[in-house]
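Of the protein chains in this complex, one is absent; all others appear in place.
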Amino acid sequence: MKDKIVLQNLSKTFQTESGRAVPVLEDINLTIRDNEFLLVIGPSGCGKTTLLSCIAGFEEPTSGEILMDGEVVKGPSAQRGVVFQETALFPWRRVEKNVEYGLEVRGMPRQERKKIAQKYLEMVGLQDFADAYPKELSGGMKKRLTIATVYANNPEVLLMDEPFSALDYPTKCRLQMDLMDLWTKEKKTTVFISHDVEEAVLLSDRIIVLNRHKIALEYQNPFPRPRRDELRSDPKFIEAKEYIKGAYWNESQKAQ
Amino acid sequence: MKARKRNREKLLFELMSVFLIVLCWEGLAAHFAKSYENGSYLFPSLYSVLTRSFLNLSAFYGMGGLGTGNYGVAPSAFVSLSVIAYHTARTFLRIAAGFLIGVSLGIFCGILYKANRYYHAFTSIPSRIVSIVPQMALITLFLAWFGDSEAGYILFIAFGIFVAVYINTVNAIENLPPVYHKFSSTLGAGKARFYWSVALPGIIPELSGCMKMIVGQAWALSMASEFISSQNGLGRIIVLARQRLDTGIILIVLFLYVIYTLLTLKVLYRLCAYLTRWQPQMESSAQTTNGKKG
Partner (left out) sequence: MKTKGRSRFQLCDLLKVLSIPVLLAVWHLMSLWLGSYRLPNEITVLKGLFTTLFSSEKLNMAGAGDHGFWPHVAATFLKVTAGYTLGSLLGVLAGMLMKMHKRLRYFLHLPIDVLRTVPPIAFVPILFMLLGRSVAVQLAVIVLYSFLTIVVNTMNAIGNVPPIYQRYALTLGASRTRVQRDVILPCILPELLGAFRVGIIWAWGYQVIIEMMGSEHGLGKVFYHTKLMNALDLVLIGVVWVIILAGVTDLLLGLFWGRATRWQEKVKSEAVKR
């Protein structure tokens, strides 16, 4: 399996208004393979959102570089689809038109767009709301709409920034399952940011724990796919969670 | 560092802009002076505005109530300044009176509209109609009813201000967090008490946001009324200057209008800041200071 994304000696430092330098990422080296579901976890302020912003192309690294398919990442692109933490959709367009947006930009003819949009709306279970305005959807449904839109655009890489953290627990669990189903049907290289350890062990192929601007731990997920809901209460699963938590909290305690 | 660089760039472009405007101005002034008979009056150079046009103001000494009958006074800086002072005072007093009347009636009726069910029902259609009436167009009506008296001008301005303050007060009360009312009623406040002690102070931040627009309106209304018919005031000077084809005087008066508008705004902002000193700094009112509507 080839290397999809390579981070080489990536460092990012922010300058505050008063001129102080705030380091956020220090010398990150990471290789993400094609169709791998990578999960990045860590305490707040560890730089995981910044890492995603750099891969997406919203921020430029202070030093080092990010390569996708061998080429340096210079800015946002349709090949790196992002599902943001906040609700990101176009409230002035109907649900179906939202899903069609990326395809519209590409100049795809109307019939084809409609077919693809329908397909992905069905995959996320929103086909009955195709004509509605987003204001009629609940929080969880809005998230599904965003996922459908990004997926319909068929990016090579999927970047997700704590997409489910604003949802209540049952909705979150359901969306995690839905995402896994979707991802199994159409595999994509995915980088997923979270602060929820359960989510991390459930969804990932590999977990990276970020702490104090560096990679603190790398963990290969041993659990075979497909993973079911019941796995959450499996003793081995809980053990894995504890292990990650240990690395996560230990490090964060050290930080304090 | 970046901010300082940005400020320097901003200053550079602003200076370039001013420089370019002055250049074009002087160019046009020279062109007018050369090609037209009265060209130097129609489009005066900046220098002549400051000198000749300023002194020309002295010619207005005899009119409008200042030094009546004393025509033919020798032009001088002092005379010009007294002309400016007198007419400024006349215009300003009208505006001040109209503003006070309009604001107090506007706030009162706005509160009444939200407080009293019956008033609300009775005035809902008339209020809607009044809110779309272009107040400037009513100048003829006011002049016909009140003749050329001060009352006419003052009430014209007052009416225009009243409508604006009325609408904004109603909106401001609607935007109050509902918890204010609930909380005060659990503390035993009746309706009147609520509106006097909670709603009124509560809407001041939003009203002060509309202040820029309202002050602009007041000066515009006064200028309009003085253009159409008046014996004195700054607007009258502009009308007479137009008859004499003296653009320079008009420019001086316009400059005065800008200064006065900014001054009155500054004073009112100070007042509102004092009245809202309880407000946390982050939460400034929704209207930005450069969101002039109308």
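Chains here go by letter, A and B, matching the order in which they are written, and residues are numbered from 1 within each.
What we mean here is this: contacts are C-beta pairs under 8 Å (C-beta built on N, C-alpha and C of every residue); 3 or more make two chains touch, one makes a residue touch a chain.
Because the structure is predicted, anything quoted here is derived from the model rather than measured.
Student: Of the residues listed, B:51, B:171 or B:185, which one is in contact with the missing chain?
Tutor: Result: among the candidates, B:171 touches the missing chain.
Student: Considering the whole complex, which of B:9, B:26 or B:150 touches the chain not shown?
Tutor: Going through B:9, B:26 or B:150 one by one, B:9 is the residue touching the chain not shown.
Student: Pick out which of B:3, B:74 or B:129 touches the chain that's been left out of the picture.
Tutor: In the full complex, the listed residue that touches the missing chain is B:129.
Student: Would you write out the residues of chain B that touch the absent chain, in ascending order?
Tutor: Listed in rising order, the touching residues are 9-10, 12-14, 16-18, 21, 42-43, 117-118, 120-126, 129, 131-141, 143-145, 167-168, 171, 174, 216, 219-220, 223-224, 227-229, 238-239, 241-242, 245, 247, 250-251, 254, 257-258, 261-262, 288, 290-294.
Student: In the full complex, which residues of chain A touch the absent chain?
Tutor: Interface with the chain not displayed, on the chain A side: 56, 58, 76-78, 80-82, 84, 86, 88-93, 101-102, 105-106, 133-135, 149-150, 153, 155.
As a convention for this text, only the chains that are shown with their structure count from here on.
Student: Provide the C-alpha centroid distance between chain A and chain B, rounded to the nearest whole angstrom.
Tutor: So the centre of chain A lies 54 Å away from the centre of chain B.
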